[in-house]
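Attaching a single structure in structure tokens format; questions to follow.
Note that one protein chain of the assembly has been removed; the remaining protein chains are unaltered in position.
What follows is chain A.
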Amino acid sequence: MTGDVEMTDDSTPKDDWVLITSADGFSFMVKRKVAMTSGTLKNMLNTESNFKEAVSNTCEMSETRGAVVEKLCEYMAYKAQYEQVPPKEDIPDFTERIPPEVALELLVAADYYEV
């Protein structure tokens, strides 16, 4: 079973895009690698599992607002990018990118998605 499923697109699994949708209809496309920053999403999108999400490369965040999902994706991209940077270099602080109004919701979501 593990080998039978074939990807429809030619690109390597690590290179493809993942779709994330929010409760109020927003959609965001992120690289799989970026989405894998989230522990929950990593499990969801694991190609070895039979989850609907994994098959369709889509995650539907039905309880989260678009603004919150956007910040989630932003963080995941930030982390994926700067994780490789050696410690000596300065990187921007993500604190500034969180508006206080969404902080609590984002906290809840971040906790849920193990980000």
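As a convention for this text, a contact is a pair of C-beta atoms (placed from the backbone, for glycine too) under 8 Å apart; a residue touches a chain by one contact, two chains touch by 3 or more; residues count from 1.
Definition applied: contacts and distances are computed from a predicted model.
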Candidate names "ubiquitinyl hydrolase 1", "Bardet-Biedl syndrome 10 protein", "Iron-sulfur cluster assembly protein" or "Elongin-A"; UniProt protein name, chain not shown: "Elongin-A"
Where the missing chain touches chain A, by residue: 12, 14-15, 33, 72, 75, 78-79, 82-87, 94-95, 98, 100, 103-108, 110-111, 115
